[in-house]
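This view holds just a subset of the chains, kept in their places.
So that you can tell them apart, the chains are marked A and B in the order they are listed, and the count of residues begins at 1 in each.
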Amino acid sequence: MKKNFCIPGGDLRQLQVARKLTEQGYGVSLFGFSDYASDFHNVRLCDTLQEAFADADYVILPLPCSTDGVHLNAPYRKNPVSLKELYSYITPQMTVFAGKFSSPALSERGVTIKDYFLREELQVLNAIPTAEGALQVAMQECPFTLHSSRCLIVGYGRIGKVLARMLNNLDANVCVAARKRADLAWIRAAGCLPISIREIGERIAGFDIVFNTVPAMVIGKEEFKKARKDTLFIDLASKPGGIDFEEAKICGINAIWLLSLPGKVAPLTAGEIIAETILNIIENQAAGTAEESERTNP
Amino acid sequence: MKKNFCIPGGDLRQLQVARKLTEQGYGVSLFGFSDYASDFHNVRLCDTLQEAFADADYVILPLPCSTDGVHLNAPYRKNPVSLKELYSYITPQMTVFAGKFSSPALSERGVTIKDYFLREELQVLNAIPTAEGALQVAMQECPFTLHSSRCLIVGYGRIGKVLARMLNNLDANVCVAARKRADLAWIRAAGCLPISIREIGERIAGFDIVFNTVPAMVIGKEEFKKARKDTLFIDLASKPGGIDFEEAKICGINAIWLLSLPGKVAPLTAGEIIAETILNIIENQAAGTAEESERTNP
């Protein structure tokens, strides 16, 4: 028999998670969306946490779970709900799915918490909306087309790979800076021009747009000194980021830090990815396979 | 000896035209941009029309030349200038380049007017910023990624071809509706799915985004009745367009008409295309080749 999910709070992503789970035949109780999901089939819209958690086997917490550390992140609900109250409904019989989340309180009570955000397949699939979001912002900011523009991507991890492919496919001239020789080989195989991270400074004036994906300072004072004033800089790296924004400001250069793009630019796609990842975790659990090797390295 | 251009009024496109022409060694006088082009090399910034038209061999009018039919379109100038005054400086010895423009007054005085907007190469190159602009708006409006989305493009002319290629390269599932069998063959050769214009209605519910490029009513009451409420409709066709916006509104469907995208989303690219086209016309004139066959059919 298919199990029941309780989804308290969250944004459009959680709604899409609910939709995907019901399509797979799971029972889903939503809390905190009353008016927004009235056209959903087979979803139970609940006004109280008690109702929402009745019969729940799995709980999916929003991303982030809380924005103030005290209340549940539930932008579509008027009255705030405290995390404390929420947690009181979670029992050790339930499995909690959450992203970038830990709760000593829950762990101590023996509740199993699965962080779907650490799964490699989620990180890979999230690179798609992230890269598209970067394209969107670049298109909005630039008075020229990406077609024929000269772009530098710093780093060839997940986002770098997907972004390089998209820009290349839109006929930008794509250069990718990486450190390892194997990455430089992959960049060439992908039809882009590989350069060493060390060459960024001397070449930076030749680019119209620079995208950073490396979470370590790679574009700083030295680079901005040599850069053109009309080059756009976009940082896609998670904190601490890789662009010195203070320095960009001083130089009068447009530099933008884009964080958590999937939920912002494509919440439905982001929700589908989360749903799929959670189902993978459940399937692995059932099969008794940990797939440890698939976890993302921090 | 290289000739002199006078460029009165206009927006960023005209500035880029000026930059490109000076790069080619032409003399350029700008009127209506005083503060905005102060960092341009080799461009003469003029405060008066008299100064701007001195020594002019060629005149490039903005696009459009006027927004009210009375004054020059000069958004970067404070004090308005009448077309009448402007025209008084144009002599039969000058060649006037303009887009979507005709002036009986000038023609009667024997002034040669060249409409660069009718040139096929300009129309083709303009399809690139137009298609990118369509992608940008689609990305902004849709809560999902273009990657894996199901897109329909109606029409396989210049914009349809370029847009289909871009969407296909971004891994959208691209279907293109056309009438002629040869076009259906080209669509297949381009890796997209061809359908007949007649099939649009029966298939429309299967698409997440519908782009129209045909300037004749193709998406009307019948189609909207069968469409999903969450499908985005984007009309890229010039007037009269091809989507019934009234009907879309009644059905509560998001439909957007995007006109004159190149100048809006990529004025620098649009300016380069104009400069290049004008230089082609001059080169053809010098060579005595009309290239009549290259003119766009209205």
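Convention: contacts are C-beta pairs under 8 Å (C-beta built on N, C-alpha and C of every residue); 3 or more make two chains touch, one makes a residue touch a chain.
What you see is a predicted model; the values in this text were computed from it and never measured.
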{"item": "Homomeric assembly size (copies in this file), of which only 2 appear in place", "value": "4"}
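Basically, only the chains that are shown with their structure count from here on.
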{"item": "Rounded Å distance between subunit A and subunit B, as computed from the means of their C-alpha atoms", "value": "36"}
{"item": "Interfacial residue positions of subunit A with respect to subunit B in the complex", "value": "12, 128-129, 132-133, 135-136, 139-140, 142-148, 166, 169-170, 265-269"}
